[in-house]
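For this view, one protein chain was removed and the others were kept in their places.
Each chain gets a letter, A, B and C, in the order it is written, and its residues are counted from 1.
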Amino acid sequence: MQQRIGQGWTQCLGLLLYVLLLSLWGYALIGLGSEEHQGDVYRIIYMHVPAAFAAFMCSFVLFVASIYGLKRNKHGQAVLYGRAAAEVGLAFTLITLVTGSIWGKPTWGVWWTWDGRLTTTFILLLLYGGYLFLWSAVSDPVLRTKVCSILGLLIFADVPIIYKSVTWWRTLHQPPSLFQGGQGLIAGEFLSLLLGGIAGVSLLALWLIWQRGINLGLQKEIDTQLIKKSLRY
Amino acid sequence: MLQISSLSFRYDHVELFQHLSFTVKPGEILHLRGSNGVGKSTLLAILAGLLSPSAGQVTWGKEEAGFPSLQRGEFFAYLAAEANGLYLQLNALSNLRFWSSLSSEPLAEETIRTALLRWGLASPLLQERLAVGFLSTGMRRRLALARVSLSPAPCWLLDEPIYGLDTRGVELFREALQNHVEQGGMAVVVSHDLVSLAGLTVRQYVLQDKWR
Amino acid sequence: MSLVGGFIRIVRQGFRVEFQEKERLLTPLFFAALMLLLFNFVLDEQAEAVQVKLFVAEIFLTMLFALHLCFSRIFEADAEDRAFEVLQTYSLHRLAWFAGKYCLAMIFGLLVIVPMILLSGLFHGQATLFLLYSPALWGVVVLMLAGLSALGVLLAAMMLKARGREVLFPLLYFPLAIPVLLAASEAVLGFISGSAAAWQWLGLLLGFDVIFITLSAVLFAELVGD
Partner (left out) sequence: MTNLAYIIAAYSWGIVGISLMMYAVRRQRLKLEAILTHLESAL
């Protein structure tokens, strides 16, 4: 049990990632020159795109955790990482949606557009919420592990289909929004910064999932100790 | 022949039981004893295939006792403690017809009706008119026991079989269990009520309480 | 117990239970009729072209909601006295079990959808009459039902022991079913206007069906087989 207590290096790793990201964002805000026709507002991309990437990466982590969760009489830790992935994923979808709409206002003059990516993120938010509701609705841990793992697989299978259908639906009804158009202008320094941001946020998301998973494991262990103690007297 | 070797089950982190090993030979009744919460029903659920153990093996139906290798569902007939597994909108007859149709050789209408008679569900009103939902708990338990007795499965897994039965019902249960065992069948019974197995040759198996 | 044998018994049992109370069968249909009424109150008389678009939107939305009622009831009879658990202890082939329930979901789904679409056609009158005869509409409807039934049966089985499953079922079923709703309505509209995109949407609908029918069959076997 000792090794699971937060040793120094895991906490420092998290802090290191956090500081790295802050400095990256700092540079994005101050260092980079402002871009011609969009002024400075394009800088929000360095927060919006990495957060969106992390949100979708969480659905992949949930997928892998669900595969292991379905294996026979698994110890049960895998599905806890699945739940952690759903929670972190939910948070990142929220960040993505908020930064996306803030970014949309100056660019297109509206707080919300039915852009394919934004809409898919919104549906992903609902799916993560559904996963967590299902988790709390089933009390028997053995059944809950199986049922939630199955939902994890369904979510991962459906996200690409949702994305394709929503983007098709959008392109049919509106010429590709500036956002896609804007993709062309990302080059050189801007691109490397963006990729750095995506890597940074994704690693941080993985770290959050890992730590939250351990916490859930500790919580379960405490509950078991309490059950064992209550059985003893 | 049913063989359990070093079976253990962990409910999340709490080890319910560990390294259970015993065998049940044809013609034998195993009476599972042990205080509440020791895992008797869980053990039956594992044998029936509803739960998978965290370790250990359950093997059944070896050829030497004349039983060809059967699937788990064909070897075990399971009766849960607080549920009879009946379709409450349908009448008694169609319930039994459905369950018997699921086992390998579906039974003739006659055998089903005689089983209903044997279990005291004789009146045609009871058999066909009335939906099972209107029957009393005792009557439903008899119907569930009739389902088990009709099943060709050699090994019965009975969890509190006489729950809700009157004295006549208990006698009927003992008779059915008796001739099932005489025909080379076997049974694993969980029952706190000693009356249910009185007068039958029974082997006790006490599940140790791991904590106290 | 053979695959086909198990399948037939599950389907027959499903009919026996469902036809026990005939009126229960009609509840989803009445619900669908009610929804159509509400739609027509709100979206009253429109121009010809808009009428068609409304008709398509109405039937697919009503279909999605009415099917949700059918699916969440698929295992009700089995769950009442935990017959579902006893079924798990029988040597019933898992695939036959799923196929049986899937077939029941399709049949009861059609029993609700076909009258609903005819009723909606009645409400919209002349403008949409041609649609009722077009194979495109009925083809897409059947494909949509095929995909949703697989998803519905699996979700219903998953939530058998969940608390508050009446609320939980739509919460999971609708987000997952969004691509089907989009693909179906866009496909029909595309076929009407003769645009090539319709085949693209049909492809997506087929893709959803194939993926979710196989995935649901496998995961159902995983859920009940232990």
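The definition used in the following text is that contacts are C-beta pairs under 8 Å (C-beta built on N, C-alpha and C of every residue); 3 or more make two chains touch, one makes a residue touch a chain.
Source: prediction; values computed, not measured.
Q: Can you list the shown chains that the hidden chain touches?
A: The chain that is not shown touches these displayed chains: A.
Q: Tell me which residue among A:41, A:126 or A:142 touches the hidden chain in the full complex.
A: Answering carefully, the residue with contact to the hidden chain is A:41.
Q: Where the complex has a chain not shown, which of A:91, A:138 or A:153 is the residue touching it?
A: Of the listed residues, the one touching the omitted chain is A:91.
Q: Using the definition of touch stated at the top, determine which of A:59, A:99 or A:121 touches the missing chain.
A: Answer from the full complex: A:99 touches the omitted chain.
Q: Among A:58, A:155, A:194 or A:208, single out the residue that touches the unshown chain.
A: A:208
Q: List the chain A residues touching the unshown chain?
A: 1, 5-6, 11, 14, 18, 21-22, 25, 29, 39-41, 43-44, 47-48, 51, 88, 91, 94-95, 98-99, 102-103, 105-106, 201, 204, 208, 211-212, 214-215, 218-219, 221-222, 225-226, 229
Note that only the chains that are shown with their structure count from here on.
Q: For chain A and chain B, which third chains touch each of them?
A: C
Q: If I average the C-alpha coordinates per chain and also across every protein chain shown, which chain's average lies closest to the global one?
A: C
Q: Please compute the C-alpha centroid of chain A, do the same for chain B, then give the distance between them in whole Å.
A: Comparing mean C-alpha positions, chain B is 49 Å from chain A.
Q: Taking the mean of the CA coordinates per chain, how far is chain B from chain C in Å?
A: Result: the chain centres lie 38 Å from each other.
Q: At what distance in angstrom does the C-alpha mean of chain C lie from that of chain A?
A: 31
Q: Of all the residues in chain B, which ones touch at least 2 other chains?
A: 51-52
Q: On chain C, where are the residues touching two or more other chains?
A: Residue numbers touching two or more other chains: none in chain C.
Q: Residues of chain A touching chain B in their complex?
A: Per the stated touch rule, the residues are 72-73, 76, 141-142, 220-221, 223-224, 227-228, 231-232.
Q: Which residues, counting only chain A, touch chain C once they are in their complex?
A: Against chain C, chain A makes touches at 70, 123, 126-127, 129-130, 133-134, 137-140, 143, 146-147, 150-151, 153-155, 157-158, 161-162, 164-166, 168-169, 172.
Q: Could you please specify the touching residues of chain B with respect to chain C in the complex?
A: Within the complex, chain B contacts chain C at residues 48-52, 70-74, 76-78, 80, 83-90, 94, 98-99, 101-104, 131, 140.
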